[in-house]
Structure formats: C-alpha cells, structure tokens
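The structure that follows is given in the form of structure tokens.
With one protein chain held back, the other chains of the complex are shown just where they sit.
Moving on to subunit A:
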C-alpha cells in the first residue's frame, strides 16, 4: 500500500511533471510554429524564398534533434543558468525540455504545412493576399489539424523526456519512480507512477484526437 506521505510525494511529482511539460510545451508552440513556418516559406519555392537561411535553420534543427535529451540537459547547463537563473529544480528542467521540444515540434508542424495544397496558395495570391495573409489565412488554418496532431505527439514525447529531469533535481513522476521504485525496490510506487503516466498520456492523446476529429469533420 502507498503511505500518505508517498501519496503526497506522488501528487507533488504529478504537479511538477505537469508544470514542466505544460510550460515547455507552451514555449515549443510559440517558438516551433514560427520556426516551422519559416522552414516552409523560406524554401526555394516558398513565398519568402531564402534558401541559404533555410539551410542554416534546417541544420540547426537537425543538430538539436540529434542530441539525446539526457545529454542536452547537461550540455545546456550554462545556457539554463543564463535563462532561468538556476541549474536545479523544475525551472532548470523547463529550459532544456523546451529547447529539445521546439525543433521536434517544428519538424512535425513543417510536414503539415508542406501538405497544404499549393493551389490554395495560388488562389490566395489571385485574390490579392499579401504573403503574411497567406500564412495567416491559408497555411496555418489549413494545416491546423495536422499541427494539433503533431502537438499531441510532442507532448507525449515530452512527458517521457521529463522523466530524466530528475538528473537536475527537477523532480516529477519519473524521478519518483527512479528513486523510490527502482533504487529502494518499492514496486508499488513504480506501478503507481506507471499507472499515472498511462492515464496522463491517454488523456493527452484523447484530447488531441478529439480536437483533430472536430476540425476534420468540417
């Protein structure tokens, strides 16, 4: 059985996980969508062609995506100190989580944006849309179901990645599972954490799927 202290600890850990994932997912959206739009529109055949910048951005995204999260967590410590003012705790984990999730999400959103029918862009140009009108009225709304689907994948991936945040003392569900479940052989805690994570991931996936279904039903 779980002791009341352990239930408290799990509750605290759930809150930490939600805070870490929530804030960094928010940052990933705010930074990832513009990055995805840039990757698509600055393409040679895009509406703001800038092939050189496009290649640089693409290489940067690939670079960040190549580094495993646990390595990024440590490698980014100086940057984290600069941004969050600390290198331990929840806020110290949010910085690397966001840095890792942004390029991941940007790549997924990029795929959806690229799938927007070029005929729609042509139609928008023919009715006198300026280029940013095309981004706002055509690219983003038309790609929205795909972007939301991609965001769901991103959040689930981030819930997984946040388990490693214990390495910088950020707490969270993964940290509880490692310290109590693994290192102290407390199988009950391990099972409880797994159960909570399963429910959490299912809830996120369900919310994402529902939103996508609603949008696609139009």
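We adopt the following convention: contacts are C-beta pairs under 8 Å (C-beta built on N, C-alpha and C of every residue); 3 or more make two chains touch, one makes a residue touch a chain; residues count from 1.
The definition used in the following text is that contacts and distances are computed from a predicted model.
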| item | value |
| --- | --- |
| Name under which UniProt lists the unshown chain, selected from "Cytochrome c-type biogenesis protein", "TIGR02587 family membrane protein", "3-oxoadipate CoA-transferase alpha subunit" or "Cell division ATP-binding protein FtsE" | "Cell division ATP-binding protein FtsE" |
| From A:77, A:120 or A:190, residue that would touch the chain that is not displayed | A:120 |
| Touching the absent chain when the full complex is considered, from A:81, A:133 or A:184 | A:133 |
| Subunit A residues touching the omitted chain (full complex) | 117, 119-120, 122-131, 133, 137-138, 141-142, 144, 215, 218 |
